[in-house]
Structure formats: C-alpha cells, structure tokens
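The complex appears here without one of its protein chains, the remainder shown in place.
Chain IDs A, B and C follow the sequence of writing; residue 1 opens each chain.
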Amino acid sequence: MARSAKAVPWFLFAAGGTVLSFILPVMIFTTGIAPALGLFTDALSYDTMSAFVGNWLVKLVLFGILTLACWHAAHRLRVCAHDFGIRADTAVAVILYGLATVGTATAALALVSI
Amino acid sequence: MSERTIELEVLRYRPEQDQEPFFQTYKVPCEEEWVVLDALNYVKEEMDRTLSYRWSCHMFVCGSCGMMIDGEPKLACKAFLKDYPTGKIRVEPLSNFPIERDLVVVLDDFVEKLESVKPYIIPKEERTVEQGEYLQTPAQLKAFKQYTLCINCLCCYAVCPQYGLDESFVGPAALALAHRYNMDSRDLGRAARDDVVAAAEGIWHCSFVGACSQVCPKDVDPAGAIQQAKFAHGIDYLTSFLPGGKR
Amino acid sequence: MQVIEADVIIVGAGGAGLRTAIAVAEADPKLSIALLSKVYPMRSHTCAAEGGAAGVIKSNDNLEYHFHDTVSGGDWLTDQDAVDLFVNEIPKELLRMEHWGCPWSRETSGNVAVRPFGGMKIMRTWFAADKTGFHMLHTLFQTSIKYPSVKRFDEYYTVDLLTDDGACYGCTAIEMRTGQMRQFRGKAIVICSGGAGKIFPFTTNGAVKTGDGMAMAYRAGVPLKDMEFVQYHPTGLPGSGILLTEACRGEGGYLVNKDGYRYLQDYGLGPETPTPVLKAMELGPRDQLSQAFWHEQKKGRTIPTKWGDVVHLDLRHLGEKKIDERLPLIRELSAKYVDSDPVTTLVPVRPVVHYMMGGIHTDIHAATPLKGLYAAGECACVSINGANRLGSNSLGELLVFGARAGRGAAEYVKKGVRAPGERLDALAADSEARVKAWFQRTQASDRVPALKKRLTTAMEDGCGIYRDEATIKAACDIIVDVRERFKNVALEDKSSVYNTDLYQTLEMDAMIEVAQAVAVSALQRRESRGAHQRLDHVKRDDEAFLKHSMAHYNPNGEPRIDYLDVVITKSKPAERVYGARAGGQSAA
Partner (left out) sequence: MNPRKPYVRPISKTSWFMTQGRYKVYMLHEISSLFVAIYTAILIIGLVRLGEGEAAWQGWLDAVTSPIGVIFHLIAFVFALIHTTSWFKAVPQAMRIQRGEEIVPGKLIVGAHYGVLAAVSLFVLILAGVA
C-alpha cells in the first residue's frame, strides 16, 4: 500500500462541510425561499445586488463559500457513487472534480466581471 | 427459579455437508438472568453437540463471542435475554466475514490488517530498563487510553458497509489501533505507519458512516479515531510538500 | 502427517507464551519460533486479570518487603530462591512492559502509579485501571508482531508432547479449521497453557482454562507440584462467577455480612478502620478472606440468594469519580450481571475458584525435569506462590518466568539438539490414533457434558475452601469412576472443520487428569496450610508437610504422590501475621 493523495480533496470536503453547516440553511432561505415569500422589497433588485456583490470583501467571501461548496459536493458525490455501486472511481473522480473546477473558475470569472 | 423458553434461531453451516447456511431453531429453557451465550452453551451441552461457536471469558473482555444477534453485532456474553422480550432471538455469525462453520467466522483478513499497521511502540528515544519508565502524565495517557480498549471482537467490521463492500479497506479496529499508538506520547511512529494507514485502503476509504462506533461494546469510537487520523495524516501529507518537508 | 519444524515451540499464546516468544526472539533473532494456541492470542485468559502486577518501584518500598510478603502469604511453601529472583526481576519486567506501551495508570508527575493489594505490606501494585491483564496481554501480543521470527499458529489445539529418552522434541497439534493433525518438531518446547479453573463448576476462569498443558506434561512424565492448593478469590459475582478485582478492596471497599458488619475483624484481620490499612481487614490474603466467608456462612450471617449465599461488597463511599477512574469494568459488570451499580448499591459477592497455585514442576529457570521442556505462567509451579498466591503476583510471574523460559530455551537450543525423526513420526502417529479413536467409537451411554458436571461438582464438594478426609475421598472415588466412563465416550460430531465437540472432549480428558492430581494430592496432605484447609487436620504441620507434593501420572489409576523439600534461604517458617500486628501502612 502507499500513501494516498486523497488528503487534498478530503480537506476541501471537510472545510466545505463545516462552512456549509453554518451558512447553507440561511443562504438557501435567503436566496431561494424568502424572495418567493415576498420578504424582500429591494434587497434582490439588480442595483442593490450589483452594489453588494461589487464589494471586494463580499466577492472574496462568496468565492470562498462557492468554491468550498463545489469541492465538498464533488467529493461527497464521489463517495455516493461508490455507495450506489459505481466502481469506476477514477472516471467518477475526474468528472466530479472536473465539474468542481469548472464551478470554481466560473464563480471566479463571474465575480471578477461584476 | 424463574424460567422462560427462548426460541433461538441459529444460522447453521457445516461445510462438509451443507451447500449454504440455514436456520435451525432450538427451544431453550433459560434462566431470566441469562445472556445469549448461556443459551448457546445450553444448546451445546444438552441439545446439540455439533453447534460450533467461539467463547471464553464470559465477561466482555476476551472478544471471542461477537455475533449478530437480531441483526446487530454484539458480544453474546453481553446480550441479556431480558432485553429480548419477544422470546425469539436470531443468532448469526458476524456479517462481512466468511463463515468457517456455524457461528465461527474466518478472521485471517483482520489479523493481517492488525499486524500491518505496526501496532507497537516505535519509540521517540530508545530507553533502557535502567533509565526507568517514560514519564507520561495522566493527561497524556488520557489522549490515547480510549483507543487501547479494543478487544478485537470485530463487531465494528461486521457493521461497516465499506468493509463489507470492499475488503481491501483496513477497517475500523486496525485503524483505531494505529491511532492509539500515534497518540501515545512515547511513540514517534506515525510516519512509519503512513504507508498503510494513509493509503487509499486506509483512513481515506472510510466514509464516516459511524456505525462502528455505535455498536462498539467497549466505546472505543473507531470512527472518531479515523477522522482524527485523517486530519493528522492529511496535515502530514500537505506539509510534506513544503520546503524541507519529507515526501 | 505434515511436519512443521521450529527451534522453539511454545504452546499457549497468553501472557506467558507471548513473553516467552519475545524473549526467544530477543535472545537470538535467528531462532525460529512456533507459537501455538487453541485461541487467538488476545482471547487468552490473561485478558481477564484486573487488579494489577506487583513490583517494587517506589522509594518507600524494598525487595525484602516483597519477598517476605510473598513467602508468608504462601504460608512458607514457596521456594525462597525463586521468590528472591522473582521480586528482583519483576520491576525490570514491568518497566519493559512500560517501554512496550502498556498503558499503566500514572501519577500526576508522569511516573507509574501503584495501588494497595491484599497481603502486601507496601503499595506496589502497578495497574492499568481495572483491566491490567487485558492491557498487558494486548501490549505483549502487539509487541510480538514486531519480531519476524515469531510465527503464530492461531487456533491449533495441542494434543500430545513428543518425548523420547528423557527429552522433549515437539508436539502434535490439530489445526482446528481443518481438523488435520500436524507434527511440530523442535528442539525446545515451552508450555504456557494457563490454569485449570474449569475443573470447578464455579470459577472466574474462562472456558479455555481446562489444564490442557498441565495434563500433557503430566502424561509425559513430568510431575504436577502442589496441585491441592486452589485459590478461591473472595469476591466473585454469584451465578456467573465473574471476578471483582481485589483492587475494589485496595481502593477502599468493605466486605459486610447480612447485618452490615465488617466481619473480617472477627478473624484476626482487624481492627476495622474507615480507610484501608495494608495487610489488614479487606486487604488480608485471599485464602483467609475466603475462609472467613465460609465461617460466616456456618454462623448464618451471609445473605441467601438463588445463586447461593453471598456477602456484600460496599464501594459506595468511594464515590462515582473514583469508581469510574479506577474500577470502570467492575461498575459495568456489576450493573449488567447482578443489577447493582456499586456507586449506589451493595454488590453481592462470594468466594470463587480463581487460580491454581500448583502446576507443572519447574526449577527457577522454568525448566522441567524433562530435557528441552519448559513451562511458565499459571500452568507451571516454580514455586513462588506456595500454598496461597498473593494478588498481583501472577501477572508478574508470567513475565519473569516467561522471559526466563524463553532465554533458557534459546540457550538450550544453541547447545545443539537433534530430534530423532523416525521415532517422533511413530509417536505422532500414536497421538493421531488416540484422537481418531474418539471418532470411531459409536454412541456410548455417557455424554461428555454430563461427565463434566459430575467431575466439577465432585471437585466443589470435595476440594472446596474447607476439606476433610471423607469429602476428598468421595471426590477421588467419583473421579476414578468418571475417568473409567470417559474411556468409552464417543464424539457426537464427527466432522473435521472446527469441531468443538472434539476439542471439548480433549479438554475433558485433560480436566480429569488434573482434577485427579488435585484431589489425590489434597487427600494425602494431612495438614492445613494456606488455601488447603483440612477440618480433620486443622494445624499446619511443618514437620511432615513443609514439602511440595509431587503428583506422578499413572495411566492405570490414581497418581503416585511423593514430596520434594521446600527451598528455605532466609525466612524460617513462622506464624502468618495480618491485621493490627502486621504493621501495614495506611493506604488512604
């Protein structure tokens, strides 16, 4: 047996899991449930959001959360695939970590362009 | 004397005559205070000499009598009949292990794994007997004591789906034992154990189902040990790429 | 039959066997070692030892004290040269265990902690909470993995020794998973197979402790020494016989009768003190505490239960924190098995068969009279335990004499020994035939479990805490009858794979031989000493019996008993003194 590089995605998974455990419920509520309930008058308007996300600190925090969420989900889905009986682990890893990379890059580009 | 009759459904498998296992039911007159092991002993002595199972100490410490009792891995000497009010108890050999015969399972794989994690002190500094003991404070002892309590009953392997699905996994008890030595203030062997413990088949194969810790009759918490080990070995891995790190 | 060769063959992989294996490996890594056991090493009964291992380490203690405690505790039937080297070597052995990772309980300074124990003048018992034997066994097992020359044969049931012309060259053993016999051929053999508590119905001993190794050596012509000395531990749980360690009392527990009275003060162990005083009251020696129970029972001051009469162990005043830290297993066992949480409730206890002081006769080098054959641990009798072993000396014994056996065997092998191959093949074939005979017999009138019940009941009735001519004689007669009937029993399971009917039958064979050695030795020792108390010979008789009993195997009847002088160097036999006069320090 030999030492494995799985430490790297695991740390991203664990960090992501921890951050999400604190922030995810309220985020989903804020961006996905509250608007439908009409709880916002102005908060999600284009101007407000542009100004909010335009703040470099907000960009940084959002980038952190989104990146960790991508990698957390990718790693856990890899385990899920195994648990559902899919044994092509390498292919699964390439696809999922590839998607996480795409997500990370897209988030970075989007944030920079706002 | 308060007696009650228990229906003991035992999974039998006699390799020399059976193609596959089958359930055999014994009606066993039992004392109220008995454990499942007592009922098995009654069967062995009074009803059926051909029933095979392992046991010895009858006090939760030798680890011989781990078996599936109503689907849960338990020590037969710690499974009290009073906790099974229906009077029907199903006894099977530990899951995830090949059945040698009846309730006896093949343990070779586990024993190899236990040996593979270098479960002995790899000392920080060699010490002679004349130099006396290593000093170890009660707090330093506490740091690893819980992980010394494993009796190798294998209940954790029997409930670990990752081991069941893929027996290359080093598994809960062996990894917890490696952690026990890594956490010992006298030991400096974590790097030496890295090859096996931090392999893909080692701690990284664990997906933290946590079932092992739920069934452990000695509260060893192998699942916790493995997560802590992931952190420690993970840091080792990352820092090994820093300048001056040992790869 | 497959032949497996090794330089040193060790039968039994408990504490003594593992220590022996490590000693051989360290003495010469080139020697090959075959370590056989009928169970995986961690199942061995060393794991059930709870309280601790005595060894002089603290500055207020000295080797002389440990020597005298052990010699007087053994009622002067100990060999004092053996005790001398034992007390000398044990601290080093315990330190070695520390270096190998044994999780000894500690003082705040980081030094190992010691606790008081029965019959010890000074606190000197090293401990790992109340699972000392468990931790020692696992430490030894795990450490043994470090040595590539140790090859284990787990779940091999050893059947017979192979001896020729006054020397031992190996053994036959059945691989339990296939049922096939193997011939193990070596140059030195070490028996570390443990005691034989299972010859009694009510015992702290696990199922494995059936005296197999004792019987094997005995049949091979090695005498069994001092077999009549059977230790009753004063505190076992009624029903199951589960051991509640002496450390319960070392930590300050009381023994009280049905009136809540600490009755030990009536038996020369007083006066009572609220906190423990060494060598007094509950910290008296095991033989005297068990005998006091018997007297209380006769006086009607015990508590009747469905599992027999009991007294109570009171730990409540120790408090939850101390009980959880020092006696966690005791708490768990009491709560589960007798529904009594010691933090809040009295725990019912009664004396229970615990340990065989006697065993395979060896010298101080763990060598038996048969060349190349060694023995260590409970199966052996060196003797350091004499007529009554002190609590916490047995774990030390298996280390000291396990190591000595290993070193001795290694040295013996290096002298150059050549096994007489053809002769051994013939002996192995005989051994196999003996086992096969059980398979070939057709159903007999007697069944093994019934015979076992008869045997163990006879032992309890005849060789209990107090004995007399008539009761022992009755036991002897039953054993003769059982031995005769056993010759005709047939296996009910004729299969090969993991046939536990076969192994229980082989165990029964051993138990009969060992039980007979115990009973006949007891019958002929017409005195009272230590754990051997005769109602018809109430006094110790140094004139006639300051001697070791030696039981010699007789295939056609009861063993022949002769006697061997006790080695006395510096401690002349005297009265055993406990209680106030013993001058033990306070252990609070």
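Keep this in mind: a residue touches a chain if its C-beta (ideal position, glycine included) is under 8 Å from a C-beta of that chain, and two chains touch if they have at least 3 such contacts.
If you're wondering where the values come from, they're calculated on a predicted model, not measured in any experiment.
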For the chain not depicted, the shown chains it touches: A, B, C
For chain A, residues in touch with the removed chain: 17-18, 20-36, 39-44, 46, 49-50, 53, 62, 66, 69-70, 72-74, 76-77, 79-80, 83-85, 87, 99, 103, 106-107, 109-111, 113-114
Contact set of chain C toward the excluded chain (per top definition): 177-180, 495-497
Where the missing chain touches chain B, by residue: 13, 15-16, 20-21, 71, 95-96, 98-100, 106, 138-139, 142-143, 159, 161, 164-165, 207-211, 213-214, 221, 223-224, 227-228, 231
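Note that only the chains that are shown with their structure count from here on.
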Rounded Å distance, chain A centre to chain C centre (Cα mean): 63
Euclidean distance of C-alpha centroids - chain A vs chain B, Å: 37
Multi-partner residues of chain A (each touching 2 or more other chains): none
Of all residues in chain A, those that touch chain B in their complex: 1-8, 10-11, 14, 79, 82-83
Chain B residues touching chain A - in the complex, by the definition given at the top: 116, 161, 165, 194-196, 198-202, 204, 207, 230-231, 233-234, 237-238
Chain B to chain C touching residues, read off their complex: 1, 14-17, 33, 44-46, 49-64, 78, 80, 100-102, 104, 106-107, 111, 114-115, 118-121, 123, 127, 129, 132-138, 140-141, 144-145, 148-149, 151-152, 177, 181, 184, 186-187
